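Complex shown without one protein chain; remaining protein chains in place.
As written, the chains take the letters A, B and C, and residue 1 is the first residue of each chain.
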Amino acid sequence: MSPQQNLYELRTGIIGTGFIGPVHIEALRRLGVQVVALCDLPDRVEPAARKLGIPQTFSDYRKMLQSPGLDVVHITAPNRYHCEMSLAALEAGKHCVCEKPLAMNTRQTSKIVQRAAKSSAVFAVNYNVRFYPAVLQMRKLVSRGELGEIIHVNGSYMQDWLFKETDYNWRLLPAEGGKLRAVADIGTHWMDTVSFILDSKIISVFADLSTWHKTRKRPIGEIQTFANAGARVKYASYPVKTEDFASVLLEFGNGARGNLAVSQVAAGRKNCIRVEIYGSRKSVSWCSENPEFLRLGNRDGVNEVAVRGTQAFGPDVASYLDYPPGHVEGFPDTFKMLFRSVYSAIAGLPGEKFHATALDGHHEVAICEAILASHKNRRWIKV
Amino acid sequence: MSPQQNLYELRTGIIGTGFIGPVHIEALRRLGVQVVALCDLPDRVEPAARKLGIPQTFSDYRKMLQSPGLDVVHITAPNRYHCEMSLAALEAGKHCVCEKPLAMNTRQTSKIVQRAAKSSAVFAVNYNVRFYPAVLQMRKLVSRGELGEIIHVNGSYMQDWLFKETDYNWRLLPAEGGKLRAVADIGTHWMDTVSFILDSKIISVFADLSTWHKTRKRPIGEIQTFANAGARVKYASYPVKTEDFASVLLEFGNGARGNLAVSQVAAGRKNCIRVEIYGSRKSVSWCSENPEFLRLGNRDGVNEVAVRGTQAFGPDVASYLDYPPGHVEGFPDTFKMLFRSVYSAIAGLPGEKFHATALDGHHEVAICEAILASHKNRRWIKV
Amino acid sequence: MSPQQNLYELRTGIIGTGFIGPVHIEALRRLGVQVVALCDLPDRVEPAARKLGIPQTFSDYRKMLQSPGLDVVHITAPNRYHCEMSLAALEAGKHCVCEKPLAMNTRQTSKIVQRAAKSSAVFAVNYNVRFYPAVLQMRKLVSRGELGEIIHVNGSYMQDWLFKETDYNWRLLPAEGGKLRAVADIGTHWMDTVSFILDSKIISVFADLSTWHKTRKRPIGEIQTFANAGARVKYASYPVKTEDFASVLLEFGNGARGNLAVSQVAAGRKNCIRVEIYGSRKSVSWCSENPEFLRLGNRDGVNEVAVRGTQAFGPDVASYLDYPPGHVEGFPDTFKMLFRSVYSAIAGLPGEKFHATALDGHHEVAICEAILASHKNRRWIKV
Partner (left out) sequence: MSPQQNLYELRTGIIGTGFIGPVHIEALRRLGVQVVALCDLPDRVEPAARKLGIPQTFSDYRKMLQSPGLDVVHITAPNRYHCEMSLAALEAGKHCVCEKPLAMNTRQTSKIVQRAAKSSAVFAVNYNVRFYPAVLQMRKLVSRGELGEIIHVNGSYMQDWLFKETDYNWRLLPAEGGKLRAVADIGTHWMDTVSFILDSKIISVFADLSTWHKTRKRPIGEIQTFANAGARVKYASYPVKTEDFASVLLEFGNGARGNLAVSQVAAGRKNCIRVEIYGSRKSVSWCSENPEFLRLGNRDGVNEVAVRGTQAFGPDVASYLDYPPGHVEGFPDTFKMLFRSVYSAIAGLPGEKFHATALDGHHEVAICEAILASHKNRRWIKV
């Protein structure tokens, strides 16, 4: 009996129908998982369910959690709901995939960690960047010692979708997104990814945060993440306190030092994650805009380019890539692979799992709090 | 009512369980299409169906065609079966997606074209490269005149999976794959793509074909496309007459001239399609290894890079891309988009369709025959 | 005593003050060679000598050849003068560097080859592309067998400086530039370079030539190569018969096959030479726009990037590169290195020499004649 077929029995419900909910649904379907229920506000859930082809709908997530035959819940609602939903899902005995950040603060995330520790359910936080095969492979390069000791890590996460003062999204509002924005929304992806690669936590931070648009203009009416504003929109001004860009210096538990630049006002960069890891034997760099290639640097010999899926890429990550080399796997595929990890864990299948746990999610929120404290106090802060 | 939801009603059966069959299945599931039946040789179909989660199985494709409630058939069996299966599917009144090449020769493809012309069913040939959003966009650039008149087109399709004399696949055998190999298998992807972009057929060809490994070694036992041979394999020698690499010069109906290099023995190139189109106003180039970017060349002004999904990329192809700019869509996504085109046509939904027709598939086979004749006669041949 | 210091004694005269003459002068000065004389039409030579800081001037090159103390002559006048000047320089016992093409036809070039063979002087043709360190290194990779046997070679040489019908240069006129233009002017650079790398002559060609602008507009008054036309220019129409772009298929003496695309109407490509060499062990590719890097392709292992000047780049070419890795050497440096080869030969210094000889220059002209014959007869032609 093939491993994947066990996944065909699993039944999943999704809370949230914004940008990322449908991404989850599509990825689950690629795995053959049955997406049976959808939950959102009453006026949203019905049209979304029709559009997405989901049979059952709920406007109260607690009711969905009580519906029979549901194995797994995905939380893709705005950040401020993550805590109560995560706790309720665990309480209901459901396996759970929660979008990042895990919750609004460490008070909340600690609760989730504690509750998850008492549960036999699988609880995952949706740090999907881990699941680019090149990222998994970087982790293997580090763990096999192929890079030597890690000296320093540099990189950035750059976007431009909030470049204009008229660009609007709920993440801009602290009450919905949290006190940090660029760092929390995309910076934590980078930090989780690098911690994952190094298998070493961030233990100390220094941060310089800046808000470029201190006042923004909000279109009257709500807008989806990444959706383009139409013409003839009316705007209302509002103050913005969350950061548009940031520099964060890092110290890892293994002694490596890091330097991360984050921006959501970087014209021309759509969603560009760059990681450069410098070791005492070799360096490796990777960019999400061209995700199939790992670039390895050597002092004396040639530099190298490892292509996803080749023999040189290594067998360790073979179960988390599906297409032959040269047939680019992209962003949507990272969700498929993350869910393969989670659902294989749920089904009790063998093989290494790589998804972020509640503790990983908690740690990212703790780092964010340290970053905010560092910025305010203009000094290094321990996480 | 949302367009996509109509697709949830459609029920599909797949013939063939090799490398490409599961690719079709995954893509169909992303669209919410129900894949209900699978057909292959008796010893293959059952384990494949379990692995892939398909409820019904057939070892006789004609029986599958008669099963009730089947709307669409995908033919992913080896090339030599394409003709009879296509004709049978059309006869059974099924919509049909046939893998390329459409059949073994123009005698066969002509029959399919004639039969399809008499049918109200949708018949598509699986030239998926058309469905990279960048390729769709190149077609728009040409049709809107943004490149001016097309002067010349250069490019290549390079692979290395048949680089070694011990690399084996059924495509190496003329009886299964046809008299042309590199040109037919991958060269036709390039030629279909460029004809599609230019909206102009290839009318004349000059070809230089070469077989590097005139003798190859076949492992005893069959091997799947792109699967790596294991250790300690026993080999039997066999002569190879199909070409390992080729240069093909082209004349298009619109007067543009083309130059295509094809190779399956190009060390280090995994699956690299490159297209460069030089117009009287502007040039554009694209490479499948980094598919999100179109590179536009200007004589006096700056050169340009158009990123998939941005405003600059143009609204024309918006319904054939799903993820925001910077969130790379890759090879698997082209299948989703191709099937979106086909199934939207089946469901009678509005919007432009871009999939290759039986006539397009026939034309590619006709070009292959002209290429073979040109090589043998060492002169230009009209298609 | 250091090798280079011998060069400080050598005294050189330059014939021609267009685009490329000053390039020669600057490169010679980098080597410490004394440029003592300049020759051009009377109205040109004086201002040029003042601008370039050359003490002696001549309006008759024969007089310059008779001036005492001159060791070397560089011919940078238009193509139609190359033959008589080369013969006269050899007759006068001068060492000679002649710009490519060596002359207008093989009748002329044969004479030069014969005359040079009887002379003890060094005679070089200015194929500077050989002297990118990466190109020298590719030659070494081939000769050391690191690529294995050479299967096929692909590439292109693309420019856009003759993109517009109003772009003008004497090369457009067959009487001054010859019957071939794009192929002769830039295509021969590519063919010489690849023959040099493979150490194997081109023995057979098939060509498809095209003239995009069948009529061009010439500004009244002369214009220098690469100079931009100013505003308010008056134009006169004239017919053009030389090719704007071409595809050339090649057979090399060692059995390798080649495919070259050449264009001077390729919008956005300023001066882009690309070479891809596919061997039975490894492939290598290089592009002149980013000349410091060789990209090596492997079937099973990682692909590789060799950086100019590193240990991995190999010691063989160390005497033809001056700056450490990462400190880019570019186009001007190729002239310095070519002249280092020539003048080291003149000075009788040890070390390998790589410059093109009269015979090499003759062979390129012979290939051009074969290309023209192939295009006219639409068939393969032996060189």
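Note that a contact is a pair of C-beta atoms (placed from the backbone, for glycine too) under 8 Å apart; a residue touches a chain by one contact, two chains touch by 3 or more.
Computed from a prediction, not measured in an experiment: that's the story for all the values here.
The chain omitted from view is touched by exactly one of A:Ser200, A:Ser247 or A:Asn290, namely A:Ser247. Across C:Leu41, C:Ala175 or C:Val328, the residue that sits in touch with the chain not pictured is C:Val328. Contact with the undisplayed chain is limited, among B:Leu41, B:Ala175, B:Val305 or B:Ala318, to B:Val305.
Summary of contacts with the chain left out: across C:Gly18, C:Gly178 or C:Pro291, the touching residue is C:Pro291. Panel shows subunit B; residues 295-296, 298, 300-307, 310-312 of it touch the chain omitted from the view.
The chain not shown here touches subunit C at positions 1-2, 4-5, 8, 19, 23, 26, 29-30, 32, 47, 50-53, 159, 161, 226, 228, 269-272, 288-292, 307, 309-311, 322-333.
Although one chain is hidden here, its contacts on subunit A can still be listed: residues 151-152, 154, 156, 160, 163-164, 206, 208, 210, 212, 244-245, 247, 249, 257, 259, 261, 263, 265-269, 276, 278-283, 295-299, 303, 378-380.
Here, only the chains that are shown with their structure count from here on.
Distance between subunit A and subunit B, defined via averaged C-alpha coordinates, is recorded as 34 Å. Centre-to-centre spacing of subunit B and subunit C amounts to 41 Å, using the average Cα coordinate of each chain. Residue positions of subunit A touching 2 or more other chains, listed in rising order: 307, 310-311.
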